[in-house]
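Excluded from the complex is one protein chain; the other protein chains are retained at their positions.
Chain naming follows the written order as A, B and C, and within any one chain the residues start at number 1.
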Amino acid sequence: MRAASGVWMDESPKVAPEWSVRHWYNSDHPIALSGLRGRVVVLGAFQVLCPQSVAFGVPQIRRIHETFEPKDVAVIGLHATFEHHAAITRAVIEAFIQEYRLKFPVAIDSPGESGPIPLTMERYRMRGTPSLVLIDRDGVIRKHAFGPIDDLRIGAEVGALAAEPPSVALSRSSVA
Amino acid sequence: MRAASGVWMDESPKVAPEWSVRHWYNSDHPIALSGLRGRVVVLGAFQVLCPQSVAFGVPQIRRIHETFEPKDVAVIGLHATFEHHAAITRAVIEAFIQEYRLKFPVAIDSPGESGPIPLTMERYRMRGTPSLVLIDRDGVIRKHAFGPIDDLRIGAEVGALAAEPPSVALSRSSVA
Amino acid sequence: MRAASGVWMDESPKVAPEWSVRHWYNSDHPIALSGLRGRVVVLGAFQVLCPQSVAFGVPQIRRIHETFEPKDVAVIGLHATFEHHAAITRAVIEAFIQEYRLKFPVAIDSPGESGPIPLTMERYRMRGTPSLVLIDRDGVIRKHAFGPIDDLRIGAEVGALAAEPPSVALSRSSVA
Partner (left out) sequence: MRAASGVWMDESPKVAPEWSVRHWYNSDHPIALSGLRGRVVVLGAFQVLCPQSVAFGVPQIRRIHETFEPKDVAVIGLHATFEHHAAITRAVIEAFIQEYRLKFPVAIDSPGESGPIPLTMERYRMRGTPSLVLIDRDGVIRKHAFGPIDDLRIGAEVGALAAEPPSVALSRSSVA
């Protein structure tokens, strides 16, 4: 269930669903997607025992986090356990975050109710890990990638989204 | 005269000077910077016998060329010979372009009038090769880098510039 | 406790101690070091939550396994858990071996009796992970490295050991 090479998935723009999180690391409070309205959100899904996530996905999320201003771009890691459930305990994820020195908030996806796929992963219809979802300042999904994507291309997409002003209408509604 | 690691150079924005070109490759006609008004321009300077240019600069220019839409971003290579003048004949540059399969236009910078630094390199005050200059849709220099810069950062900068509309005033003056 | 860059550690040659193994993967029977006499042994120690092991150590062990003839060189992985004991369950190691498609035998080091360092790691005085121990056909330690070492250098060392005939005297004594 992992991509050999990254692909952008064609998607009609749609409002990003709220995530469902069991536990947060690197944040002393729960973070709601709705609370990030006005900023671009980069949601990077990974698994600690997925070679592509470890070799490409996680380092890329870290680079995105280091490259953009937090006021413009919020980077959120999502640990979406859909395999090896018995192995991936909370202690494993904690050790991973410590050893790989992740500084961005990492959400542990809530377990699925009727199968191995966790809730947020299902809501976003992710096809595996690593996955990357780009959400604009108005909370709309603009890109969705599965597998490693070139840095240049990711940079271009996030840079373009960060250059967009939030739409007046949506900004208003998000305030109300 | 080459950077060990890439740096963005702080610069006040200013109008990009016209380049001075001795010969063009991959273009059947001379390209004027003024003729690219309305598009973002990525000007990538390199030298065929500069290890950093060959290993990082040229492949990055090629990736930029492959990533952005030509209608938004014009990628121009500039061979700025400031060393090894006797060695770098036109035949060397031609063989290099062929062997490295460069598809973007490559300008051969005009020789300097009173020293080893060629004219365009001097006008842009480049510090060596590889150098990268980002020019916005209005013809204003927005970034200037010396040495290899992360793809993610370049992507972000070019993506942001491509997302900007040309300013009305400058667009008008460029038409006039 | 991990090396930023690999180093060969100076060591007087000495007879390699027998390892102490809790469990074997990729082998349907326990493997004794003494049973490998006559072949060069490459013992590669790693941990699943050690970034250097995952990025460099394990792929290098795999390449060594693919490069040399089994009749000449026996490649043995050693999972030496000296950190994150609670996290690194057998299920984690199993999932890792499966996901990273390791084909060489992997030994789980026996837990230490009075501290976090496991038994084989202690006997070999390894300084951390990844570590690499080269044992000649006579069972003598010839090299001991901590941290990633260049492939060329490892290849040269193993190639030279594989080219040595086993010494008559030691061969005899190992039979006796």
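Following the convention adopted for this analysis, a residue touches a chain if its C-beta (ideal position, glycine included) is under 8 Å from a C-beta of that chain, and two chains touch if they have at least 3 such contacts.
Note that the coordinates shown come from a computational prediction; the quantities given were computed from them, not determined experimentally.
Counted over the whole complex, the shown chains touched by the missing one are B, C. Touch with the chain that is not drawn comes from one residue among C:Pro17, C:Gly38, C:Pro51 or C:Gly159, which is C:Gly159. Touch with the chain that is not drawn comes from one residue among B:Pro30, B:Pro51 or B:Pro70, which is B:Pro51. Summarising the interface, chain C meets the missing chain with residues 60, 63-64, 67-68, 150-160, 162-164. Contact between chain B and the unshown chain involves residues 49-51, 54-55, 83-84, 86-89, 91-92, 94-96, 99-100.
Going forward, only the chains that are shown with their structure count from here on.
The touch graph of the protein chains shown is a line. With centres taken as mean C-alpha coordinates, the chain found closest to the middle of all protein C-alpha atoms is A. Taking the mean of the C-alpha atoms as each chain's centre, chain A and chain B sit 34 Å apart. Spacing of chain B relative to chain C, judged by their CA centroids, is 50 angstrom. Among all residues of chain C, none touch two or more other chains.
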